[in-house]
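Have a look at this one.
Missing here: one protein chain of the complex. Every other protein chain is in place.
Each chain gets a letter, A and B, in the order it is written, and its residues are counted from 1.
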Amino acid sequence: MTERSEVTSKHSVEPLYEVFVRSRRGLSHTHVGSLHAPDATMALRNARDVYTRRQEGVSIWVVRAADITASSPDEKDEFFDPAGDKVYRHPTFYEVPEGVEHL
Amino acid sequence: MSDLFAYTLRLGDDALISAQRTGEWIAAAPQLEEDVALGNIALDQLGQARSLLQYAGSLDGRTEDELAYFRDEREFLNVQLCELPNGDFGFAMARLLYFATYQHLLYDELRSCADETLAGVAGKAVKEVAYHVDHATQWVLRLGDGTEESHRRMQAGLDTLWPYTAELFESDALVQRLEVAVDPATLHDSWSDRVLAVIDESTCERPSSSYQHSGGRSGRHTEHMGYLLAELQHVARSHPGATW
């Protein structure tokens, strides 16, 4: 199941691709939107034309929307709540005596 | 008219007239993604035209707009391939394959020529047209090896335009005299290797017409050129001296 509504509908002739763009070196690819293309080769080219008209990217990924497995909102509690009480994973959890630097 | 001016004008007019035709596709393409893609290609072509016409103008005291809007049909030096009216999408991709492959070879040579401005324009443009070649190639392959109808239409596009391709490679006294010019005749073999490889892979037949049109480089155009210029120029000519 993709990051899309559960409501399904008939498919277009052209499958849907999700587009991820690395905006500059040093940053990760970020989801920017989607588009239709007959195949991955054309999807990549279309993504270049549609989503990087203003030099928004240095690298592009396209993924068929149907190939993405997404967590479901119903599973939200099991998936994400357990991380909620592990506050010791965050640096702000720790007390640092006044005057100590570079910690 | 100096040789350098005339030569630059040839390249600039090819790009300008191509941009005018490619631009007609915007809002009429087979799918939205293609409206955007053809928009990019038209903008690249127009950008090349502007750089070249600005340079040509600087050689004889005219602006890019004076050259684009206030010359008559017989003064335009583009090849006829660029001016033919748009046909279907197969026709458009055949033209782009023929023209962009030529431009790519040309700019690739020109970027090491002794004229700094021409070399600079070519250096930027070669990357743009590499993408145009790729775009045309992708579509020629898909249309040629798609459905029966698309195969038929792709073949028709390739065949119809083939007799307009020899003009791209015509050599003449000017390109032989002018040191910075690339003699287009030297590009022909690489061009046909590349183009025929795409045509073969697309399952289309190699076009075989022996008749070849000619005349654009000396300002003899098709009947379509006058209408193209009428559209391009009419607002500017209705208000001579105006600023836009």
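Here is the rule we go by: contacts are C-beta pairs under 8 Å (C-beta built on N, C-alpha and C of every residue); 3 or more make two chains touch, one makes a residue touch a chain.
Quick note on the criterion: contacts and distances are computed from a predicted model.
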Protein name, per the UniProt record, of whichever chain is missing from view ("1,2-phenylacetyl-CoA epoxidase subunit A", "NADH-quinone oxidoreductase subunit M", "Multisubunit sodium/proton antiporter MrpC subunit" or "(2Fe-2S)-binding protein"): "1,2-phenylacetyl-CoA epoxidase subunit A"
Touch with the omitted chain, as defined above, among B:Q31, B:T160 or B:T222: B:Q31
Subunit B residues that touch the omitted chain in the full complex: 16, 19-20, 23-24, 26-36, 39-40, 42-43, 46-47, 49-50, 53, 64-65, 68-69, 88-89, 141-143, 145-147, 149-150, 153, 231-232, 234-236, 239, 241-244
Residues belonging to subunit A that touch the chain removed from view: 1, 3-14, 16, 32-36, 38-39, 42, 50, 53-54, 70, 72-73
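One rule holds in what follows: only the chains that are shown with their structure count from here on.
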Subunit A residues touching subunit B - in the complex, by the definition given at the top: 14, 35-38, 41-42, 45-46, 49-50, 53
Subunit A contact footprint on subunit B (complex, rising order): 31, 33, 36-37, 39-40, 134-135, 138, 142
